[in-house]
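Heads up: the structure comes next, in structure tokens.
Shown here: the complex without one of its protein chains, the others still in place.
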Amino acid sequence: MTEKTIPGSAPLPSREAVEQAFREAYEIGRAVTITGKVADYIPELAKANPRDFGIAMLDGEGHSLAFGDADTRFSIQSVCKVIILAFSLKVKGFRETFSHVMMEPSGDAFNSILKLDTRSNLPFNPLINAGAIQLVSTMAERFSFEDLLGFARELCMDPEICLNEAVYHSEFDSGDRNRAITYLLKSKGVLRGDPEKTVDLYFKLCSMAVTARSLASLGLVISNDGVNPISGEHLIDREYVRTIKSLMFTCGLYDSSGRFGVMVGVPGKSGVGGGLMCAARGPMGIGLYGPALDEFGNSVAGVKAMEHLSRRLNLHVFDY
Amino acid sequence: MTEKTIPGSAPLPSREAVEQAFREAYEIGRAVTITGKVADYIPELAKANPRDFGIAMLDGEGHSLAFGDADTRFSIQSVCKVIILAFSLKVKGFRETFSHVMMEPSGDAFNSILKLDTRSNLPFNPLINAGAIQLVSTMAERFSFEDLLGFARELCMDPEICLNEAVYHSEFDSGDRNRAITYLLKSKGVLRGDPEKTVDLYFKLCSMAVTARSLASLGLVISNDGVNPISGEHLIDREYVRTIKSLMFTCGLYDSSGRFGVMVGVPGKSGVGGGLMCAARGPMGIGLYGPALDEFGNSVAGVKAMEHLSRRLNLHVFDY
Amino acid sequence: MTEKTIPGSAPLPSREAVEQAFREAYEIGRAVTITGKVADYIPELAKANPRDFGIAMLDGEGHSLAFGDADTRFSIQSVCKVIILAFSLKVKGFRETFSHVMMEPSGDAFNSILKLDTRSNLPFNPLINAGAIQLVSTMAERFSFEDLLGFARELCMDPEICLNEAVYHSEFDSGDRNRAITYLLKSKGVLRGDPEKTVDLYFKLCSMAVTARSLASLGLVISNDGVNPISGEHLIDREYVRTIKSLMFTCGLYDSSGRFGVMVGVPGKSGVGGGLMCAARGPMGIGLYGPALDEFGNSVAGVKAMEHLSRRLNLHVFDY
Partner (left out) sequence: MTEKTIPGSAPLPSREAVEQAFREAYEIGRAVTITGKVADYIPELAKANPRDFGIAMLDGEGHSLAFGDADTRFSIQSVCKVIILAFSLKVKGFRETFSHVMMEPSGDAFNSILKLDTRSNLPFNPLINAGAIQLVSTMAERFSFEDLLGFARELCMDPEICLNEAVYHSEFDSGDRNRAITYLLKSKGVLRGDPEKTVDLYFKLCSMAVTARSLASLGLVISNDGVNPISGEHLIDREYVRTIKSLMFTCGLYDSSGRFGVMVGVPGKSGVGGGLMCAARGPMGIGLYGPALDEFGNSVAGVKAMEHLSRRLNLHVFDY
């Protein structure tokens, strides 16, 4: 195993070492699936198999790896917040986007209403429900679900992403907390669009059916300055990508973002559907799927696997 | 101006470009000092000259730069929390340290009591008052102020750091909110040491008199894997340094940590004395001193200067 | 002026003294209307004349008094919460009613979401929005607006109470905070009925058009053990009336309930439409209408007039 050493940067391991590390990470992740619990607040999510686990990797040279349930489709859930943020930055720019949401970690559960009502009128950041809903409300008039779906397919290099109707209806039926957040934002004069149209679009975006492989592609685009390295297409501005990664680092894993930053040190975004998308340096995109969740709503297997990968492949962004 | 390009990493600028960027940053920072306000909740701090501003830089090859008030002594205030954390990691290790504090960004003001009382018994992270006080309480029995002062001198490569008695007494007299935090932690059974001894040591640590140059050295040690590049001395374990930088990134600038992460992208820690310490890659330590503060308690000049440096020198950690 | 003295109780003043006290109270109230501000969060409420003020009194022997705008119709707003509570007690009884709401003063603004989300799943009491909405949700399936309107007409001895359509539509259009509260209750599994049906019925109940005279009748029924002293009809059980009065005393005037209890000492319920209904001993019902509100949402004239009446007529319940 040879390692290329770069001055002022951590060594990049060989391709064999990378494959070996992913295989180990897969085994480690699979083993801990039994310690988590599938989300049940949306009935449709409760149907997932808690023992499922898959990892996919895609790097800048087009090499890919896949282990386990890397092609199983699941609902993207909160990972779609990264796509919503990227879309908002693309169509409205930095300044307008951040006139609608702040960029501070909230230190609160993903669906906290407390913070919204006591501290500030603007949602704390775009990666919590209130922030994502607020950004969706600014798009709901001019853009359709299809527009955002198209953008998601490009970023994920996956033309088969579609709406999971069953999840969408389940989401719609049990999304009362998100409705409460939406009406609270409306009552404060922060959200200006139509509340029902807004939550409907938000529920659809959360219900997009992706795979670990789709998330690996998304992660790669983000880790590669917004460029799809295969097609060469420029999908997100470099400057915006930096912003997205910063926010993923500080706010990407709910109430466990700080710990993930310390233990893994890679910008990531999790969803209660079991997805975890990471944008590692290299560039390297990593997508993980494990619906058994920890107490914070993150995939137990996904987090454990990433801890291993970070250690073995020197992925920690503060290992400079 | 030649730039060395590293695959998978941002280009490192020439020494001339670095010097030019620092000169510009100094001018930009100096110009905005008029928009801030010196801290006045501790009488002694109110005596600082709001127009003061200084920057110091130190890199891994021993080159240094200094502009403006880089040798003015001021009280370290919250920047000492990084030293407290490093000391705790050194003497107690990772596991025990994080049995006393969590590692989550709080999304609350530096002296929030709300969070402490509603969400959790453990302080959110070691870089807010409650967290630092909690760590100090675990040391107050076994270690004296002199022990920590010695460690601070080593990290800052500055044997002249001493206690500013006037600030210490001012701190002691007006530190009622910190006493409230300490007694609240005590009443919850979290803080086990003696409250008065704990706040006394904490006030002393906040009152250490440093310069922008001292903070540049501290930043360099942190950006250089915990090693003093001049003496070769290993002061903090590499693994702990990673943890420190992660926490600085997510929690280092009070309620503006998220914005600093997006706009600057360098691990930093600010203090209400006007200090700002940054650990940039290179390795490069940057110390700034500008006592005129913004609404969040961060040096206005320091933050503005860092925004410029990050852009001009590609220091943003997510520019990979 | 002769006064009947009752051992162990405050003396009851003569009829002339009563009339004189009401005349003074009217003048005092009228004079302070200029210090208040008409509610504007619902556009239709903003149309009220801030200088309007009226008082009506009705006692157990059928004597009545009226000063100023005692026959002006205005929307009942939060005073309807007393009717909702009385209706719930009547059709569901004490035990079931208080399985849906608690009976504690909240010490929070009438539309607080904070308390709902941090302390308890059940609304604090039936006289804040969350509590009233929760009770309405338990009725919305079995009872129509007309059923409750009929009950309101009986209690207020006012067959002309009707829905103010303009207020109802205004309410409906700007009721996002109440929708947020409703969906939050729904998401917590506390509210079991249909959210939209619930808020619709709640908005209608708040939009009933009453007069100061209607509120005096309501107050009299409550102060007379639930019996209409003119018809002899038993409208609310004696035991329930006691509960209603207790809750009016502890929670009837929003964040100023404690002060009203100290300064006036009579069970009262205010509404942002400018109404104030009091159930004084005697029995005596007092209805006041003054749309200029204080910072807490209570009629400035109404509160001042009641302070005078309480002092002059020994109405304070703790003057035993």
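Each chain gets a letter, A, B and C, in the order it is written, and its residues are counted from 1.
The criterion applied here is as follows: a residue touches a chain if its C-beta (ideal position, glycine included) is under 8 Å from a C-beta of that chain, and two chains touch if they have at least 3 such contacts.
A quick note: this is a predicted structure, and the numbers were derived from the prediction, not measured.
Considering the intact complex, the chain excluded from display touches B, C.
The residue from C:K245, C:K269 or C:H308 that touches the chain not shown here is C:K245. Note that of C:R30, C:R281 or C:H308, the residue touching the chain absent from this view is C:R281.
Only one of C:F124, C:F151, C:Y183 or C:Y289 touches the chain withheld from this view, namely C:F124. Of the candidate positions B:P13, B:P105, B:P195 or B:P267, contact with the hidden chain is made by B:P195. Interface residues of subunit B with the unshown chain, by the touch rule above, are 113-114, 117-118, 176-177, 179-184, 186-187, 195.
Along subunit C, the points of touch with the absent chain fall at residues 6-9, 12, 102-108, 115, 119, 124-125, 223, 241-243, 245-247, 249-251, 255-259, 261-262, 265, 267, 281-283, 316-320.
What we mean here is this: only the chains that are shown with their structure count from here on.
When each chain is reduced to the mean of its CA atoms, the one lying nearest the mean of all protein CA atoms is A.
Taking each chain's centre as the mean of its C-alpha atoms, the one that lies farthest from the centre of subunit C is B.
In whole angstrom, the spacing between the mean C-alpha positions of subunit A and subunit C is 50. Taking the mean of the C-alpha atoms as each chain's centre, subunit A and subunit B sit 30 Å apart. Counting only residues that touch two or more partner chains, subunit B has none.
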